[in-house]
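Shown below is the structure under consideration.
The block that comes next holds chain A.
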Amino acid sequence: MSFPLLTVTAALPAVGAIATAAVPAAKRTVAKWSALGFSVATFVLAVIVLVRFEPGGERYQLTESHAWIKDFGVRYELGVDGIGVSLVALTALLIPFIIAAGWHDADPLEDKNPNRRWRPTQGFFALILAVEAMVVVSFEATDVFLFYIFFEAMLIPMYFLIGGFGDQAHEHGDDEAAKQRSYAAVKFLLYNLVGGLVMLAAVIGLYAASADQLGHGTFSLQEILQARAAGKFDLASSTERWLFLGFFFAFAVKAPLWPLHTWLPNAMGESTAPVAVLITAVVDKVGTFAMLRYCLQLFPEASKWATPVILVLAVISIIYGALLAVGQRDIKRLIAYASISHFGFIIMGIFAMTTQGQSGAALYMVNHGISTAALLLVAGFLISRRGSRLIADFGGVQKVAPVLAGTFLIGGLATLSLPGLAPFVSEFLVLVGTFSRYPALGIIATVGIVLAALYVLVLYQRTMTGPVKAGVEGMKDLKVREIAVVAPLIALLLFLGVYPKPLTDIVNPAVGQTLSDVHKTDPKPALEATK
Partner candidate 1 sequence: MNPVNYLYLAALLFTIGAAGVLIRRNAIIVFMCVELMLNACNLAFVTFSRMHGNLDGQIIAFFTMVVAAAEVVVGLAIIVTMFRSRHSASVDDANLMKL
Partner candidate 2 sequence: MSGTAVHSLWTMAAPAADKIPAPKIEYTQLSPVLIVFGAAVVGILVEAFLPRKSRYLGQIAVSVIGLAAAFAAVVALAARGYGTTKAHVAAMGAVAVDGPALFLQGTILLVGLVAVFTFAERRLDPKAHGRKVDSFAAQGSAVPGGDAEKAAVKAGFTTTEVFPLLLFAVGGMLIFPAASDLLTLFVALEVFSLPLYLLCALARRRRFMSQEAAMKYFLLGAFSSAFLLFGIALLYGYAGTVSYSGIAAVVDGTAKMTPALAATTGNDALLLIGTAMVAMGLLFKVGAVPFHMWTPDVYQGAPTPVTGFMAAATKVAAFGALLRLLYVVLPGMRWDWRPVMWGVAILTMLVGAIVAVTQTDVKRLLAYSSIAHAGFILAGVIATTPDGVSSVLFYLAAYSFVTLGAFAVVTLVRDAGGEATHLSHWAGLGRRSPLVAAVFAVFLLAFAGIPLTSGFAGKFAVFKAAAQGGAMPLVIVGVLSSAIAAFFYIRVIVLMFFSEPKPDGPTVAVPSAWTSTAIGIGVAVTLALGVMPQYFLDLADKAGVFVR
């Protein structure tokens, strides 16, 4: 048996979570360094995974397979394809930054909580690592049930992160902030739990269907795919559609897709910036990733059947999210709505069912993760300095903190997909991929590009430019730790904008296989002028 690299990659942050949680209450700094250390070590492992992964090789690589719950037909099966490995790497990459950015976010207010057993710092970092472990497993799992378990379980640490460690800043004081925070946490959990429970029904249905057709219930993706290839697994179209809807609903809540999106602005608005990054850049990616992996691969016919509706919803998400972003008064909520718009792009790319669309969507997941992380983390630094999230409380920041303003602008430009930065490549691929099959939708979606410029630049203008507002005068520029958090992300955005080929090489074969699963080929150009 070969070395269980994937398991170790997922287990290390879990171990880290336990170790961090176990640090005594007084040794907060130890807890922080422990968390950072574990996350960096995880990143190293993820890089090893990335290196060991051979683009163009087997569909699922570095596989591991063990019996787990025989009765439920559940196996402990891991394996990564190009998209999975990219997202594992993204997750492992972002967590150290999230931890470093949140270095002081969970320092307890001594006077407020004299209880010595209360250990928020340890809890905060342990929870982040726990989320990382669960997300990594979700990206690695090739067993539907295994995936589902971690898909659901990650809600719990996320829930505590949102509800337990929100921004203290609120216009109506701490009590109101606490109330809003717990509302946001509950909303997050309920939305996702309901989605997950609907999916549970479909998971059970899948078991029943596979038991019916194969003689034994199974959740193994590979086994199902092989059985289908051999003609042994063929769902009735109504069954397939119901199951598809069950799965898709959960992923659409997580992603989130309009009109299931309203939890995201609350969750991101009330949580601290690093946690907001964790939500939108990491956890939500599980939703879109799962659409690509599970919806399309398990239910190809139903996916095609649902495509028109999903595409329309995606386009609505794009424009609706962008319009609402324009109308926000709160920096983080604005970014949240922008994310909704971006998730619309990702979903549109997935369901356009073209090479460009899906590769673009896969790239988009990675790029959006990095760009939103950059923007949100800087926004977090900004917010923590002023103690307010309201756009109206800022103005003229670039005068007093030019580096902060500059990094914020770059994050914003990445968000509006400026060419030369990574998100541009993916956004254009998604658009062109959609356009080549559904020209009208592709054109409508371009409105989102204009609106993206609007919300980003309005945000920048109102916060950073103009005369220096009261309350902003003494603002300090970014500290070394903060620059160290943001600079690598920006560098990565630039690098992937100019040279995304390493990523496309990894992603393309996986996309090709998915498309052949759904029996779709790219539309041919009207005339072949290339050669």
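Observations on the structure shown:
Keep in mind that, in the parts below, a contact is a pair of C-beta atoms (placed from the backbone, for glycine too) under 8 Å apart; a residue touches a chain by one contact, two chains touch by 3 or more; residues count from 1.
Criterion applied: all candidates are chains of the complex that A comes from, given by their letters.
Quick caveat: nothing in here was measured; it's all calculated off a predicted structure.
Interface remark: chain A makes contact in this complex with candidate 2 (options 1 or 2, touch as defined above). Interface residues of chain A facing candidate 2 in the complex, by the touch rule stated above, are 67-72, 113, 115, 117-119, 148-150, 152-153, 155-156, 159-160, 163-164, 175, 178, 181-182, 185-186, 189-190, 193-194, 197-198, 200-201, 204-205, 207-208, 211, 217.
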